[in-house]
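Questions regarding the structure given below will be posed in turn.
Only one protein chain is missing; all other protein chains are in place.
Chain IDs A, B and C follow the sequence of writing; residue 1 opens each chain.
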Amino acid sequence: MTTGEFDQLYRELILDHYKNPRNHGLLDPADARAEGQNPLCGDEIAVTVRLGAGDVIEEVGFEGRGCAISQAATSMLSDLVKGRTAGEVALMPKEELLNELGIPLTPVRLKCAILGLGVLKLALHKAKGTPLPEEWGTAAKDLVLD
Amino acid sequence: MTTGEFDQLYRELILDHYKNPRNHGLLDPADARAEGQNPLCGDEIAVTVRLGAGDVIEEVGFEGRGCAISQAATSMLSDLVKGRTAGEVALMPKEELLNELGIPLTPVRLKCAILGLGVLKLALHKAKGTPLPEEWGTAAKDLVLD
Amino acid sequence: MAVTAQPALDAYRVRADFPIFEQTIHGKPLAFLDSAASSQKPRQMLEAMVRFYETSYANVHRGVYELAERATAGLENARERVATLLNAPAAREVVFVRNATEGINLVAYAWGLSNLGPGDVVVATELEHHSNFVPWQYVARRTGADFRVLPLDDSGELRLDALDALVGGGRVKVVAAGIVSNALGTVNPIETLARWAHEHGAIVVADAAQAAPHRTLDVQALGCDFLALSGHKMCGPSGIGVLWGRAELLEAMEPFLTGGHMIRSVGLERTTWGELPHKFEAGTAPMAEAVGLAAAIDYLEAIGFDAIERHEHELTAYALGRLSELPWVTTFGPPLERRAGIVSFDVDGVHPHDVAQVLDFEGVAIRAGHHCCQPLMRRLGVTATNRASFYVYTVREEIDRLVEGLYRVRKAFS
Partner (left out) sequence: MAVTAQPALDAYRVRADFPIFEQTIHGKPLAFLDSAASSQKPRQMLEAMVRFYETSYANVHRGVYELAERATAGLENARERVATLLNAPAAREVVFVRNATEGINLVAYAWGLSNLGPGDVVVATELEHHSNFVPWQYVARRTGADFRVLPLDDSGELRLDALDALVGGGRVKVVAAGIVSNALGTVNPIETLARWAHEHGAIVVADAAQAAPHRTLDVQALGCDFLALSGHKMCGPSGIGVLWGRAELLEAMEPFLTGGHMIRSVGLERTTWGELPHKFEAGTAPMAEAVGLAAAIDYLEAIGFDAIERHEHELTAYALGRLSELPWVTTFGPPLERRAGIVSFDVDGVHPHDVAQVLDFEGVAIRAGHHCCQPLMRRLGVTATNRASFYVYTVREEIDRLVEGLYRVRKAFS
């Protein structure tokens, strides 16, 4: 391997979040919760959230089984969204998280990177009725019912 | 066109049977009758038969819409089978008719050439219970029911 | 449409892209006048497929490695390419199937089995290809719905005036209609039909198999709900077709084929379906074929669909003119203005098989048969017709050779 390629994708910060995930473990009680799967590889992530006044996110807790990218991305996300309102997070573009990750992603690995964000949006939608991403179409209903 | 190719396929005898079909017109009354279609082109042939003692074919009458090959082949067939028993005709190999035609046939035109023979066998099957060609499988039932 | 924006099509130059013409048939150059059945293939399309196999092949979607990423990109770029061609609102509305027939069956099964029942009416036209006729007849029989056939007038055009009477008080749920007839070349007024259908709460399933190769299509302007086409008729490979459907409908539908790739999660008790378009693409996709189809669309768009339409229009006018010189030839179908590049005809007293056979000896390939339109054949009172059809590589000389050939046919059988 050219060390470059490995280091680009698995840069130090990513490996650190993977090996030492922030906000790991599910919250109980929680104000919002959801689970999701990446149908391509079967990876799973569960997210719980505690909300304060004005639906501001105070705490996030997650667990999951998945690759370094999906786990590190969810860990970074959990720090990123604290202090934002549910409504803000519902509209958060995936590009913001991808910027934070700062690594080149192929379409397949992109799905890994945004799995946690999708599950978080789903949790907020179920608890607070915030909108789901339009591109999910009605397939999202399936997720909600689960 | 190389005259050769045309003359091989549409040799004089074929054109003669086509233009002056023998045994043309349906018999009424008849002891056996059937109709059939070539599903590839929609061509139709109807055959009627009069049988004598020992189920010997005494008369054949046919009508149809189709190409020179199918009409000429049925015309030649109608002469060929007179005097044979229903049982003999049921077992008559298509090669015998093809020999009589004596022309080179591609798979598609082969279907034209043997349409009349198939309908004749069907007529005898319906009237006398003679066996149908094995390679027809149960698809033949469909024909019989029509 | 800016009809003058594109330079005229130079069929001689186009022809040079098609290796099939580099041979003789029965010692004659090939005059291929059967493109409505399937088109010949340009080198550019074949090369795109072979390049894909030689440099970028792997199974798609699930692989993490480089080749799998390339293959997935090939398939998904093709989907985008088709979406643009059809002016579809989203690429996820584009489902890859084997051919137009499978696309229509997908709708008949996945939408029809769950949405049709006794008291519902399904309408197909008397002009339909069997592929947009039998699936509806079949699903109507399975569900107890009524199947009704919209009749034609004597020149082979849809009797839209008969629609209201046809459905009577019935609850019409589906209107199935082709955009261009493969047997007569009739160009149907789909927009009008779609307006009527939507007023009555029905969905419109447009068969674009014969339109997509030859003209600009816009699913939003047509107003249809589903549209099916085949790659092999538009310079693409065999083994691929497209079903386009409105996202809301596709999402609300049951799946059709089930199995690998189309699921979200499979449990012993319960399975949930994946997102569009995956929900409708069970098993390994026709990947190389999709890449070939995209290359074919690139090829056709580089020529320009307006130029193609004009070229075929000119050929059709020429062919109708030349055939009208022959008093023993009868042509079927609508006037030139509402006709695509297809001419169906009868030669007095000579069966189409024999016509086609004699023409083949001259190197001229036309189709003879019922063209998978038996209801139409009955309406015309024939079992078969001769059909000549034109495409980007067709030149006038080939029509002259057709006419010469017909003189020989006449002579041989009189």
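In this text, a contact is a pair of C-beta atoms (placed from the backbone, for glycine too) under 8 Å apart; a residue touches a chain by one contact, two chains touch by 3 or more.
Bear in mind the structure is a predicted one, so any value in this text is a computation, not a measurement.
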Report, in label order, the displayed chains that the undisplayed chain touches.
-> A, B, C
Which listed residue, C:16, C:58, C:73 or C:252, touches the chain dropped from view?
-> C:58
Omitted-chain contact residue, chosen from C:366, C:392 or C:406 | C:366
Against the hidden chain, chain A presents residues 1-2, 5-6, 9-10, 15, 40-44, 65-70, 109, 112
Residues of chain B (touch criterion as defined above) contacting the omitted chain | 37, 39-42, 106-109, 136-139, 142, 146
Touch residues of chain C, complete complex, unshown partner | 19-20, 22-23, 25-26, 30, 32, 34, 37-38, 40-41, 46, 50, 53-55, 57-59, 62-68, 98-102, 104-105, 108-109, 126, 129-135, 137-138, 149, 230, 232, 237-241, 255, 257-261, 263, 265-268, 271, 282-289, 353, 356-357, 359-360, 364-369, 372, 374-375
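We adopt the following convention: only the chains that are shown with their structure count from here on.
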Could you tell me which shape the graph of touching chains takes: line, ring, star, complete or other?
-> line
Rounded to the nearest whole Å, what is the centre-to-centre distance of chain A and chain B, using the mean of the C-alpha atoms as each centre?
-> 73
Chain B and chain C, separation of their C-alpha mean positions in angstrom = 36
Contacts with two or more other chains occur in chain B at residues none
